[in-house]
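So the structure is just underneath, and the comments pick up after that.
What you see is the complex with one protein chain gone and the rest in place.
Chain lettering (A, B and C) follows the sequence in which the chains are written, and residue indices restart at 1 in each chain.
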Amino acid sequence: MEAKYFRDPIHGYIQVDHDIIYDLINSREFQRLRRIKQLGTSNCVFPGAEHTRFSHSLGAYHIARSIIERFEKSYADIWDSKNSLLTMVSALLHDIGHGAYSHTFELLFDTDHEALTQSIITSQNTEINSILSRVSPDFPSQVASVIDHSHPNQQVIQLISSQIDVDRMDYLLRDSYYTGTNYGNFELSHILRVMQPKANGICFSYQGMHAVEDYLLSRYQMYMQVYFHPASRSMEVILQNLLKRAKYLYPQQKNFFASNSPALIPFFEEKVNLTDYLKLDDGVLNTYFQSWIFSDDDILSDLADAFINRRLFKSFTYQEGQEGLIQELSKDIEAIGYDTNYYTGCHSNFNLPYDRYRPETSHPQTQIDILQKDGSLAELSSLSPLIQSLSGGNYGDHRFYFPKDMLLEDDLFQEAKGNFKSHIRNDQLI
Amino acid sequence: MEAKYFRDPIHGYIQVDHDIIYDLINSREFQRLRRIKQLGTSNCVFPGAEHTRFSHSLGAYHIARSIIERFEKSYADIWDSKNSLLTMVSALLHDIGHGAYSHTFELLFDTDHEALTQSIITSQNTEINSILSRVSPDFPSQVASVIDHSHPNQQVIQLISSQIDVDRMDYLLRDSYYTGTNYGNFELSHILRVMQPKANGICFSYQGMHAVEDYLLSRYQMYMQVYFHPASRSMEVILQNLLKRAKYLYPQQKNFFASNSPALIPFFEEKVNLTDYLKLDDGVLNTYFQSWIFSDDDILSDLADAFINRRLFKSFTYQEGQEGLIQELSKDIEAIGYDTNYYTGCHSNFNLPYDRYRPETSHPQTQIDILQKDGSLAELSSLSPLIQSLSGGNYGDHRFYFPKDMLLEDDLFQEAKGNFKSHIRNDQLI
Amino acid sequence: MEAKYFRDPIHGYIQVDHDIIYDLINSREFQRLRRIKQLGTSNCVFPGAEHTRFSHSLGAYHIARSIIERFEKSYADIWDSKNSLLTMVSALLHDIGHGAYSHTFELLFDTDHEALTQSIITSQNTEINSILSRVSPDFPSQVASVIDHSHPNQQVIQLISSQIDVDRMDYLLRDSYYTGTNYGNFELSHILRVMQPKANGICFSYQGMHAVEDYLLSRYQMYMQVYFHPASRSMEVILQNLLKRAKYLYPQQKNFFASNSPALIPFFEEKVNLTDYLKLDDGVLNTYFQSWIFSDDDILSDLADAFINRRLFKSFTYQEGQEGLIQELSKDIEAIGYDTNYYTGCHSNFNLPYDRYRPETSHPQTQIDILQKDGSLAELSSLSPLIQSLSGGNYGDHRFYFPKDMLLEDDLFQEAKGNFKSHIRNDQLI
Partner (left out) sequence: MEAKYFRDPIHGYIQVDHDIIYDLINSREFQRLRRIKQLGTSNCVFPGAEHTRFSHSLGAYHIARSIIERFEKSYADIWDSKNSLLTMVSALLHDIGHGAYSHTFELLFDTDHEALTQSIITSQNTEINSILSRVSPDFPSQVASVIDHSHPNQQVIQLISSQIDVDRMDYLLRDSYYTGTNYGNFELSHILRVMQPKANGICFSYQGMHAVEDYLLSRYQMYMQVYFHPASRSMEVILQNLLKRAKYLYPQQKNFFASNSPALIPFFEEKVNLTDYLKLDDGVLNTYFQSWIFSDDDILSDLADAFINRRLFKSFTYQEGQEGLIQELSKDIEAIGYDTNYYTGCHSNFNLPYDRYRPETSHPQTQIDILQKDGSLAELSSLSPLIQSLSGGNYGDHRFYFPKDMLLEDDLFQEAKGNFKSHIRNDQLI
């Protein structure tokens, strides 16, 4: 086919010259990613972060394509070009099962975007499956096995999913650009230049070790400063409580929800199929929440309004072991009239910036191997004191969310509020 | 108040230190701008262009604030600081009446975003009106008069709306960033540095003349290459035809539309009030269109699907005087089975890159005045041969849109398609 | 050879994977370009513009390499890969004969950097010649013929020297980056993507027409705002007058110059050979000028100090036909004690932003051809109204330089200064 180009702020032009890729992009299921924001609720604190999973998926494909082009040219002995299309397709489709506000939504409705990804790829009813089947009858299941890590080829697996993969490399750069933070910037071109296939995976030439370090630091910083931002987590807590209230109300108010949020009914009824799932996107959910503002139920109405019009909960951090104290303080919140089932929430976010492979752990990481001048491999943290110091640690915090009202001056509830505030110092529970 | 900051990829940090501004941003009507894309259908061709009128409005406010800070400090004799808040508020609210896909929507439903802007500001039912009224009882109407150009102070008017104003300066930079094109880049800081109030308006010191030239060239290029892009206009034509079909069907299918698109009913009924209008946004309309895909009406369903899943019409350019030939060719389109009422459309886009003030014309432009070393003013095009050559011209094209099918090979309709194609060369009608 | 990389702010990494290229870069004559600033005296007004002809030459090579890689892959039928190395080498060496402050120096000493480029390439005493001869005995002369435009292959010629060539594309981006102006930015990757070889030269696909327009506008703006900046031209006038004075003094003060500026002696004696020429660079000349500050000759000393310590002449623009008036005003300058031979100067700078091929003119331009959808070629300005309006015009100005003193208040020379100033308004001669 004649090459097509997508203009992209991160990568310049994204070239598509394989009809399978082009048709996948034009499929109904993939176009749907245009309507799902990459960063969910983060736009409440970074107003520029409106970018979608569509452009991220294109970006991940583009990085995969760049890598493969180099592998085919320079490492033909060790990279099997039969895996090239598989890798590009897997990169393009790795997020195809993501839905609106996935993480929160999954908590409430027990959906699983990874299972849905598998289903979209392998179910016979999707346009995507039908396009993939043109390659070969078992191509859909091959793609699915790459995405769920069960495919035998570790080179392909690691390109798609490892501590330094096409997904992470694209989203760090993209989220950095759209949030307007500099933290996520790293030298993609340098990393791509030193990336190499090895017998059973991927490694990086020693000449690019610092670029890999820089990538890991960027990732650490993006987690700490963007992905774990207290305000967007506040919106997640509100959303979670809002959906919890709707679920609670549904049995009593079926008509209200049927007319104001028809596509959610299968979820309330717990009879969801793929078609139902594909009907949801950010715009659909927000449309429903806007209509819920007019509900008779004060809690549903108020939380919907808080979510739509960005009225945030406040929060403090706490340590493990302080849960009892939080329960005490919850009474102060109830004392001034809030139902703590819907007006408070705990939210924990932790990230492992890097770890070497530890087979004994529950989720062993694929370590980053550096190819040294003499041809031997060395694990990254053994060479880099900086990465050594980050390695294996979990960084993040536990936060408790509560109504802003608790911090406002108020004659009526002096005691409850006073007690509550006396336990918070510098946004920490004491 | 303690200063608040919004992080913005274009301006770094946008500072808010006036409670009126902060409360306006938090108002329901302003938060709604988060759900309206700045560039409407352009994301179909620039996938990164998902930015909203919310961040653009903040950006316009920020530029206004920067200008005013300088005017207050360096031109206290000629800039009346009583106008400072008025200017910042007007910058913030200049787009407050914009709705989803405004330009297309207005064509079909006879709404007017400028009148709605006035209404949101002056109507007593809005949060915005109530916040503005805290400044003084007539402050809302002052703001409204700046936005509709009837305010007597030409300095304020020109900052908000002229050939080089805070709105245009922000959107060029922002649209350039989010589309990933370089064309719209110009030296904002240089222009802000040479901008001065004069007795009856705004002028620019001769030291910044080249930066002003560069701004005008950027604007010209953004029109030619982004705003007038044939593909996003294709989406506008599809949207227009889709809404036309819905209006046509409504009297026969009231129930269908009432359950699938409740917030549009007042528009179909032509009984719209402000509250109705404020219920619409991009997500709401897209949600409706997604449900229309399941309509029994083939045309409504097909156009809704084309809009949602990005199946574009093709187009050619034509000259005035060729309308007769277009009508001829429309018969070929009908011959292969398309209803040309819904499957074709003309779309004309023209822009005047710059003009001096010409009182005899229907829309005289506020010319750009350059303050020379000796203190005299000179109109820009009299000093710049490049601007002289652009000045007064209208650049753009007329395009006719039609189904892609007309260009595909096909045994059945060889004659109609052959005749049609014989009149197109290099995407021009011949 | 194993690929080597040069890190470059403009292009990221510049890859060298041919030993001829790598050895050329390491040659004595090429390393010398590290000591010659790309923009000569422009750093007096853009303090960041310290970049050298070395990095520009690498950049031109890099663009050539990118183009050729694409030509070899996609246009193997029309691009003869035997020309690939020739093109890359010519790009790398196109400026090899440039010396310190070339344009001014050539005026005074009748050297010619184009002839010197030929000589460095074809003379048997240079490292460059010896490296090139390893390719084939006639390779040096082939390279020389590309650079002087006499080579028969128009594809190669146009890549190296035409209205849109690797030289211009690199220097616009590079000069823009290092001066910190945005004007020279254009979309290199877009242009490279649409550039194609044709039977007798180079053309550009219609899909990139706007990017080519943008490049021409960038070029126009860089000329107007950077290359023709009055302050750097002031430094050129001072340098010219300084060297003129030195030439005048040399016969009387041979010892002074021999001990303070040995490498200039062959130039004063007008017996220059290539070895002499290669000894000069910016640092050597500046070292000499610094020592001239201590000369007994007041004019030599003062001009050397003005050049080294950046004390600029002032200037006004004038029109052709006003030379008589300038001669009149020169008397005012003499009246207050300045020798106008050394304290004034005319400096004219004009640029042709674009022109189509006009065989009847003295320097016919290679026009830019656009390859249309139907395969026909169209000359750029016939398609672009904006380029049409710029086409064929010469933009620039004539300036007269004089001592700043003429503008300062002064009791003693009121009449002469008063008369002088009365003829200047807004920096123009009236």
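By definition in this document, a residue touches a chain if its C-beta (ideal position, glycine included) is under 8 Å from a C-beta of that chain, and two chains touch if they have at least 3 such contacts.
Note that the structure is predicted; figures quoted are calculated from it, not measured.
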{"item": "Of A:149, A:254, A:331 or A:425, the one touching the omitted chain in the full complex", "value": "A:425"}
{"item": "Residue among C:287, C:365 or C:428 that touches the chain left out of view", "value": "C:287"}
{"item": "Sole contact to the chain not displayed, among A:164, A:390 or A:406", "value": "A:390"}
{"item": "Residues from subunit A at the interface with the omitted partner, ascending", "value": "181-183, 185-187, 206, 210, 213-214, 217, 220-221, 224-225, 372-374, 376, 385-386, 389-390, 393, 395, 425-427"}
{"item": "Hidden partner interface residues of subunit C, rising order", "value": "6-10, 12, 26, 28, 31, 34-35, 37, 43, 45-48, 50-52, 54-55, 58, 177-181, 259, 262, 279, 281-284, 286-287, 290, 308-311"}
{"item": "Residue numbers in subunit B that touch the chain omitted from display", "value": "5, 12-13, 189-190, 193"}
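Assume only the chains that are shown with their structure count from here on.
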{"item": "Same vs different contact residues, subunit B with subunit C, by half of numbers used", "value": "same"}
{"item": "Subunit A and subunit C: spacing of chain centres that average the CA atoms, whole Å", "value": "51"}
{"item": "Interchain centroid distance [CA atoms averaged], subunit A/subunit B, Å", "value": "32"}
{"item": "Averaged-CA centre spacing for the pair subunit C and subunit B, given as whole angstrom", "value": "43"}
{"item": "Where subunit A touches two or more other chains, by residue", "value": "12"}
